[in-house]
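Missing here is one protein chain; the remaining ones are kept as they sit in the complex.
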Amino acid sequence: MSLIDDVMKEVNTVMGLVDERQIDAAEALIKKEQRIFVLGAGRSGLMAKGFAMRLMHIGYTVFVIGETITPSIQAGDVLVAVSGSGKTGSIVELAQKAKADGVTVIGVTSRADSPLGELADTTLVVPGATKAGDGVQSIQLLSTLFDQSVHITLDVLCLKLSRRDHISNDSAKSTHSNME
Amino acid sequence: MSLIDDVMKEVNTVMGLVDERQIDAAEALIKKEQRIFVLGAGRSGLMAKGFAMRLMHIGYTVFVIGETITPSIQAGDVLVAVSGSGKTGSIVELAQKAKADGVTVIGVTSRADSPLGELADTTLVVPGATKAGDGVQSIQLLSTLFDQSVHITLDVLCLKLSRRDHISNDSAKSTHSNME
Amino acid sequence: MSLIDDVMKEVNTVMGLVDERQIDAAEALIKKEQRIFVLGAGRSGLMAKGFAMRLMHIGYTVFVIGETITPSIQAGDVLVAVSGSGKTGSIVELAQKAKADGVTVIGVTSRADSPLGELADTTLVVPGATKAGDGVQSIQLLSTLFDQSVHITLDVLCLKLSRRDHISNDSAKSTHSNME
Partner (left out) sequence: MSLIDDVMKEVNTVMGLVDERQIDAAEALIKKEQRIFVLGAGRSGLMAKGFAMRLMHIGYTVFVIGETITPSIQAGDVLVAVSGSGKTGSIVELAQKAKADGVTVIGVTSRADSPLGELADTTLVVPGATKAGDGVQSIQLLSTLFDQSVHITLDVLCLKLSRRDHISNDSAKSTHSNME
């Protein structure tokens, strides 16, 4: 039997456990007139960046915490914080600080009962295996299954946003970087 | 019907078209004693970075073209270049230059008959929709389906490498950044 | 004699050769209602990023080519491209493409008669030693003297912009990232 099949079984299992109503709840918090900030470390951070890039293509004002031109985050902004365990030190601390400053926090984590899950205004639970040992078990290393499932989950959120906002593929293409 | 289901159908379709023997051919070219460089732009670049990070966890010497501490690439090194269309200008140019310098090139693209596919020593064809309109059609924007499928395909390659090299989850965990 | 003194002599020599009217010419091209994009490779790229970060603090809409949320560059935008030799392949190609698309290009280079210097709408000549062997000779390696002098030159440009726009230190501080 192929390893592709084994891995796809895991991804299908986790995606079957993602509650689409949580994606809808996150969608309702993301509005054109707000600034969206994304935050994540390691491979979770790469997933957060992929989400940010697509939000930009759809027409949102979005920033990645830690990149060059990211301004201060303020009350009224939205923060999307990704952490598999929901316990990554720097992520939880910054999300707490943002929350205290009046920022709306969307948590993306494998555990609703984690520090990130508990402080967030709304939480997207993606129960893929993480390096802390949470979620659906996996033959893959570390948080691989979580990363894969977060990738798809955030892309579904983008698809919903693009439909809500009537953004066509051509419109997204015209915003896509032309300096590659 | 849920959009999660719609998207997973697309991902399952593309992954069903990935030829696992191509993953095995790429695996055979990646060796502990070589340096591995990864290259990609946009969301393809993020997938390349995720692959590089996991290779590091497994114990490889790996560099991301464009990051701070990346040295010159030399004959005998391996370059993994990711481009959905296989035509991204900077990616194809750098891959050509590397190839001419004696670097082994692994192409990851939706089309075997693209410039990247044709110059590469071996090609991993991941036929997800790209922003150039190639591959399995998708309800998702731009190259989303390609990105998702490349993510999983490169993770399957990592899984194969970790098994070949007898790397346990604990070993990978000890290499994972502890500064988060 | 101290190496600090030796290096400062070099920096003072180069900065004495920078023509402040060229900084003023660049200043005149940078306006609040335009989007500014910066571009550079290696240490020149880091200097470009430092400039972009400060422009953001002063209140400009600025993007770094290659970062996550950078949209397509369009006619009417401004591109600040940094290359010591003025010949870095990817920088010159992208600057040419931007110029052809109606983007205003500000070149920052050690040589006015380089490809970048010649295509740019205005050029800031910073004649510090580069790794191509141009400019004021240096005991320092590669383009170190160019990098140091570009850093200061672009900061002088920021100072001029902040005075023109009446941006106080407190205003800049309030825009500075609060997620560190």
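In this document, chain identifiers A, B and C correspond to the written order of the chains, with residue numbering beginning at 1 in each.
Note that a residue touches a chain if its C-beta (ideal position, glycine included) is under 8 Å from a C-beta of that chain, and two chains touch if they have at least 3 such contacts.
What you see is a predicted model, and the numbers here were worked out from it, not measured in a lab.
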Go through chain C and note every residue touching the omitted chain.
2-4, 7-8, 11-12, 15, 18, 20, 23, 41-43, 46, 49-50, 53-54, 57-58, 88-91, 131, 139-142, 144, 147-148, 151-153, 155-156, 158-160, 162, 167, 169, 172-173, 176-177, 180
Absent chain, residues of chain B that touch it
37, 39, 49, 52-53, 55-56, 62-73, 94, 97-98, 101, 174-179
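Assume only the chains that are shown with their structure count from here on.
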Which one of the chains is farthest from chain B, going by Cα centres?
C
Taking the mean of the C-alpha atoms as each chain's centre, how many Å separate chain B from chain C?
33
Averaging over Cα atoms per chain, report the distance between chain A and chain B in Å.
21
Among the residues of chain A, pick out those that touch two or more other chains and give their numbers.
49, 53, 176-177
